[in-house]
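Worksheet: one structure, shown below.
Up next is chain A:
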Amino acid sequence: MNSAVIADTMNKDFVLAVEGLTVSFDGFKAVNDLSFYVDENEIRVIIGPNGAGKTTVLDLICGRTKATTGSIRFKERELTKMKEHEIVRAGVGRKFQNPSIYEDLTVFENLEISYPKGRSVPGALTFRRDRAVKERVQEIAETIFLADQLDQRAEYLSHGQKQWLEIGMLLIQDPELLMLDEPVAGMSVSERKKTAELLNTIIKNRSVIVIEHDMKFVEDIAHKVTVLHQGKILSEGSMAKVQADPKVIEVYLGH
Partner candidate 1 sequence: MIKSDRTFFLRPQDMIGIAILAFLLIVILPLSLDNFRLQFVGKYLTYAFVALGLVLCWGYAGILSLGQGVFFGLGGYCMAMFLKLESSSVEATKIQTTPGIPDFMDWNQITELPYMWQPFNSLTLTIIAVILVPALFAFIVGFAMFKRRVGGVYFAIITQALAAIMTILIIGQQGYTGGINGITDLRTLNGWDIRSDSAKTILYFVCVALLLACILIAYFVKSSKLGRILVAMRDKEDRVRFSGYDVANFKVFVFCLAASLSAIGGAMFTLQVGFMSPSFVGIVPSIEMVIYAAVGGRLSILGAIYGTLLVNWAKTSFSESFPELWLFGLGGLFIAVVLIFPNGIAGLWQTYIAPRLGPLFGGAATRRASPPATPPAPPSPSAAAPAAAE
Partner candidate 2 sequence: MSSDKDNSNKISSTRRKLLMGIAALPAVPLLASTGLFSTPAMAQAPATSAVNTTGLAVTDTEVTVGILHSVTGTMAISETGSVQAEKLAIEQINAMGGVLGRKIKFIQEDGASDWPTFAEKAKKLLVNDKVAAIMGCWTSASRKAVLPVVEQYNGMLYYPTFYEGLEQSKNVIYTGQEATQQILAGLDWVAKEKKSKTFYLIGSDYIWPRTSMKIARKHIEGHLKDSSVVGEEYFPLGHTQFNSVINKIKLRKPDVIYAAVVGGSNVAFYKQLKAAGIDLSKQTLLTISVTEDEIDGIGGENIAGAYSSMKYFQSLDNPNNKEFVAAFKKMWGEKTVIGDVTQAAYLGPWLWKMTVEKAGSFDIDKIAAASAGIEFNKAPEGYVKIHDNHHLWSKARIGLALPDGQFQVVFETPDLIEPDPFPKGYQ
């Protein structure tokens, strides 16, 4: 891993530095010796065919899956050794592919639970719904177009609204690195438009990693694109550069 030496001097500026990352499931390497770096305030889009290991990369970063070898550093902190909740508290937020919200709770309660206070057992017991909490929830709810749905049980929201709610639940934590897994999948055209607008407002002052299939959407938002194939980086760079790469055309865009 000779890149590590170089990286050591370089990654001061990177928010996230992934180096030599490998994970294998019973011998099958879902992610294989992967390295990439994300800058401050950068929007990185990861694309790739099904089974390329995109979601696994997010799983590895947020601690859901443990790496076999390699390192993930976030603002100089090694994430591979940390537990999921510690990673979240360090400032990494993750949205799942399917909307992952609490259907039995109201929108307000969904957001309140995500509010980064009272995260310990005693903290949760003594947590008060004070003015600061309510104002913050209200503010986020307006951002995600759900201000008039606060008392609605989350299960009654539409698919798109659920996606927004989950984004809101991340937003309320104000993470420095936001990871979104197919945020516009299954949305109607109008919802997609609104989502793009939402993303454009929330990406300010943070780095974002997005997995997306919708090329139009990718083109709209990406600063830099990483193409994954069979657990490895096939190509990396601007959208234009990636689109011109013959390897990419062969395995992904061309098929």
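Assorted remarks:
Here is the rule we use: contacts are C-beta pairs under 8 Å (C-beta built on N, C-alpha and C of every residue); 3 or more make two chains touch, one makes a residue touch a chain; residues count from 1.
A word on the picks: all candidates are chains of the complex that A comes from, given by their letters.
What you see is a predicted model, and the numbers here were worked out from it, not measured in a lab.
Only one option in 1 or 2 touches chain A in this complex, and it is number 1. Listed in rising order, the residues of chain A touching candidate 1 in the complex are 62, 64-66, 83-85, 88-89, 93-94, 96, 100-106, 108-110, 112-114, 116, 118-121, 124-127, 129, 134, 137-138, 150-151, 153, 166, 169, 173.
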